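Encoded as structure tokens, the structure appears first; notes follow it.
Only one protein chain is missing from this complex, and each of the others stays in its spot.
So, chain A:
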């Protein structure tokens, strides 16, 4: 019994080891190709040689120009053979070689002959080869035959011509467009594939003519499309028409929706899926329209075919971003997909569940994910980590479970991108959820104890330096930081030294101990580490020779480098070594065309460690620095709030001006950022004349003009106002840009001496109550509300009149108050009749404010609102009511 089995195995091994192409070599095959020139052709042998040539080409081998030409000429000889198998190979070979224009002429006559052959298959193949190698001039010669071929009764010939047409449309559109009538006829063909190819070509020919596409879709959706592939195309074209036409406003019906819905009952899965996806992607789709599509997708979720499961879960994942409620019905099916063998499907299922899940299901979900994480690849893990981060921001109360999960996976194996995603997420959570700060920092500390990525270690150390000293017990972080100085490479050691110094500067009680540690670093083997230690020892505990005051120390340690790196680099390159030291103050601080770049990316959210608190805080820091550098404003104190820039000019005008409102306790400073977009002009002595007659409580105290505003190099001018102390005064200001304009010759850059005075009207600017409120979130609103107590609570009811919807009313009140919505309560579920929105923030004078808004809407869309405010001061609660009453 055993013997034959063994023998069989041996046979198999032999078979597997031996390849017919073993030791194949280009030179030898090219030699063999000479058989094509034999007067007595051997079709079998020739086919074998062509196969070898194809194998070489498919392995990425290339032929030189001479080799290719030789093979090509030899192959053309094979047209003499009548063997059909060989002829088929010849067609393929010519396409693979794609001969150059001057060689094509050799085969065109043979191919033209085949194109008119009685044998259909010769015709089809000749068409494909000719269209592959042809150019415009030859195309006009064969156009007549191609048009005939499109309506040929043999579907293979027709398809060959149609697919050729699709390719030729890219290179010779004017010729292919002339075939419209024939293609139109082919769309009606009974052969499924011909219909598919014809529809694709017809749509491409007409794609720029909206009316024609609409007509095409209208006629086909009524008729009978045989091929499922063509039906899918039709669905796509239909959604395009729907997108461009919008809903029928009279009946509220969407054109062609019935067609899409009908396709959900098609027998081909492909068509059903295409229709379901088209429906989910309709703009402003209603839940009534969505339901049937979601139902079929839900069925696909439990299909035995992985492709269908993938397609369905991918589509539902997208729907979950806009209509999470619509997908919740599928949650049970989706949960079973977490264990799907195909990890792409499992990842999509998890991220969808994370989007649709509610607060109560978080714990259960996390348990399932934990098992799942161990056996997926890093790229999938990153997707999951990002989904968990947004879930945590949505449900801040669940931060403990989610943060624990993140710290657990941080300890497991993983590549740089994955670890970075986790660290970024923890940093964002620390920043957005104050309660999560201490535990988050400790997780990061534990991570750097065993972190193989220098980049992440240094970023975390930097972050620790900023956040650590502000915690209740900063000393517990020191051990982790100093361990880095002992155990890590020079880059990390240097970062750790800087972090230690920051703790020393911020926490007086730690200072002596930090000194001991820093002194030890003086003996480090790396010069950068030693230099930093020396520098910090001198700044922190020096005799005043390096920095003079405690504030200077903090500025030095925590201040951002306010010089653009590009400018610093240029200055350093231009610096000639000499007796005179390099002076950093001489580096220009103007950023070229930065405001233009800022405009392009409005509201960009800060992400993780990539830019530690450099997102919004950095602009605040930059503003603070800018203002404190102006002596007139130094006495105003620290700005309470700086608004986002408000545009005072239309886009693409001669002068682009926007304004930032800086609110102080007793002052308001308007910072006008101006850009001159005319190369032929230089503006000098630029000021803004502000008329404050509609802002009675404000009185102008000073104006700081901008000396010169050259082309594309932004500058600032300031106007300061005084206002009553701590009062949220409001008002309207009209603005006029005033300047002296001088002509510039853009070729030589020379400026004319004499200038002309000119003015430019800007848009009005308003200071509103929301300018006196800082958006500061709380992670647990109920706790905050209870602990604030009812002492200064003010409750009142307001009628907001008829409103478009409840959601619109809610968002109007939120923006009027300028407070931070908490716990996702700014989102109003569709069709709800009442809603409660929770807001928090800080009012000018550093007063915490909490607001509970209860909305109700009735039949004629009249909205009523109950406003309950709690704050640390009676006047603040009243002020919030005042804002609503006057808004």
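Criterion: a contact is a pair of C-beta atoms (placed from the backbone, for glycine too) under 8 Å apart; a residue touches a chain by one contact, two chains touch by 3 or more; residues count from 1.
To be clear about the criterion, contacts and distances are computed from a predicted model.
Asker: Name the absent chain as its UniProt record does, using one of the following: "Coatomer subunit zeta", "Mediator of RNA polymerase II transcription subunit 31", "V-type proton ATPase subunit a" or "Flap endonuclease 1".
Answerer: Of the names offered in "Coatomer subunit zeta", "Mediator of RNA polymerase II transcription subunit 31", "V-type proton ATPase subunit a" or "Flap endonuclease 1", the absent chain's UniProt record gives "Coatomer subunit zeta".
Asker: Which of A:95, A:394, A:848 or A:861 touches the chain that is not shown?
Answerer: A:95
Asker: Which of these touches the unseen chain: A:60, A:631 or A:860?
Answerer: Here the residue in touch with the unshown chain is A:60.
Asker: With respect to the chain omitted from the figure, which of A:35, A:112, A:156 or A:774 is a touching residue?
Answerer: Of these options, the touching residue for the absent chain is A:156.
Asker: Can you work out which residue in A:223, A:306, A:415 or A:588 touches the chain that's missing from view?
Answerer: From the options A:223, A:306, A:415 or A:588, the contact with the absent chain belongs to A:306.
Asker: Of the residues A:26, A:177 or A:236, which one touches the chain left out of the display?
Answerer: A:236
Asker: Just the residue numbers, please: which parts of chain A touch the chain that's not shown?
Answerer: On the chain A side, contact with the omitted chain comes from 12, 15-16, 18-21, 47-48, 50-51, 54-55, 58-60, 84-85, 87-89, 92, 95, 119-122, 124-125, 128, 132, 153-156, 159-160, 163, 166-167, 191, 193, 197, 229, 232-233, 236, 269-270, 273-274, 305-308, 310-311, 314, 342-345, 377.
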